[in-house]
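Only a single protein chain was left out; the remaining protein chains are all shown in position.
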Amino acid sequence: MTYKTETMLWMAQRASAAVLAVCVVVHLATIIYAVQGGLTAAEILGRTRGNAAWFAFYSVFVLAVSVHAPIGLRSICSEWLRWRGASREFVLVVFAAILAWAGMRAVLAVFA
Amino acid sequence: MPREPSQTVLDVVTYIQRKLDPTLAYRFACRVGMCGSCAMTVNGVPRWTCRTHVDKVVEKDQITVGPLRNLPVIRDLVVDMREFFDKWARAKGEFRGRQTKADDFAKVEPQSAPRVLVDKGIECIGCGVCYAACDVVKWNPDYLGPAALNRAWTLVNDVRDEKNLERLRAVAGDAGCHACHSHVSCTERCPKHLSPTAAIAGLKREVTKAALRGDL
Partner (left out) sequence: MRQHASYWAFMVHRVSGIALAVFLPLHFWTLSNAVQDSIAWTNQPLVKLGEWLIVVALAAHLGGGLRVLALEFLPWRDWQKSLAAVAGALALGVGLVLALSL
């Protein structure tokens, strides 16, 4: 991998981090609100179903996570597992795809 | 061995070599905290032994002295510094000016923002303590390391230097500034109180700007 691609990965990591900082604060606040309000699963789903704004928000959240997590794991693979090269990149791309697919499936289930 | 007032770890090592074990190999030169040659690991921490008082580090009347970490050991307390300086060169850590002796002196305003940044990092004497303290160096054999990157940063901010784009390309990527995770161990241990962490953060910003301009 070239220094240019590695720079792009770093930039994508920081950009997705900034997006996630916002998403995580909103998500944590929402979860705490729901839990403290004693909302049941059925009540939560009642509010989330068909909500386009929340659908869009969580889709962005899932996309950002699918970029951020694999790049984070990439450093851990090389530094703590001594795993570098094409096989590592391939596995991480697959992991990104799994996160995106599973995440969008969940978003569709809860918000569509 | 006898305990003396104001004794330094270098005094201890010297005593051992002279009186107890003449085969002990170690490095020192100025013994007054200017050259950085006497850097070793003392109770697990990289330090200048000539500036480390025994009283400050002794634990239950014992001190453990070892060679600097992250570098191959030649013998006893002496390490091979070649890789340290090779990485300095790989980070394009040498100055390349535009002018010749036919030109007038370059005028660099000492209080200008770039020069202030250079002055914060220019006093590095290449002692290797930061390199020995860095866990990323330990985990990533290709990582250029805090000293080489700190020097690159002082040159990036040197308005007389003309190699900037080449240098930014040299310090970008998995082996360069992007591998730093801001453990800040280098800054904690630097005997000259420099901050390679700040320099590396600066390099990250400059590389990003170059990438966004399409220059990288």
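Order of writing sets the chain letters: A and B. Residues in each chain are counted from 1.
One rule holds for everything that comes next: a residue touches a chain if its C-beta (ideal position, glycine included) is under 8 Å from a C-beta of that chain, and two chains touch if they have at least 3 such contacts.
Here the structure is a predicted model, which is why all the values come from computation and not from measurement.
Asker: What shown chains does the left-out chain touch?
Answerer: Across all of the complex, the chain we cannot see touches A, B.
Asker: Can you work out which residue in B:45, B:73, B:122 or B:211 touches the chain that's missing from view?
Answerer: Answer from the full complex: B:45 touches the omitted chain.
Asker: Looking at A:31, A:56 or A:93, which residue reaches the missing chain?
Answerer: A:31
Asker: Pick out the residues on chain A that sit against the missing chain.
Answerer: On the chain A side, contact with the omitted chain comes from 14, 17-18, 20-21, 24-25, 28, 31-32, 35-36, 41, 45, 65, 69, 72-73, 76, 98-99, 102-103, 105-106, 109-110.
Asker: What residue numbers in chain B mark contact with the hidden partner chain?
Answerer: Residues in contact with the chain left out: 44-45, 133, 135, 181-185, 188, 195, 197-198, 201-202, 204-205.
Following the convention adopted for this analysis, only the chains that are shown with their structure count from here on.
Asker: Please give the residue numbers of chain B that touch chain A in the complex, ascending.
Answerer: 136, 139-140, 169, 172-174, 176, 178-179, 181, 204, 207-208, 211, 216
Asker: Spell out the part of chain A that touches chain B in their complex, as residue ranges.
Answerer: These residues of chain A touch chain B: 1-4, 6-8, 10-11, 75, 78-80.
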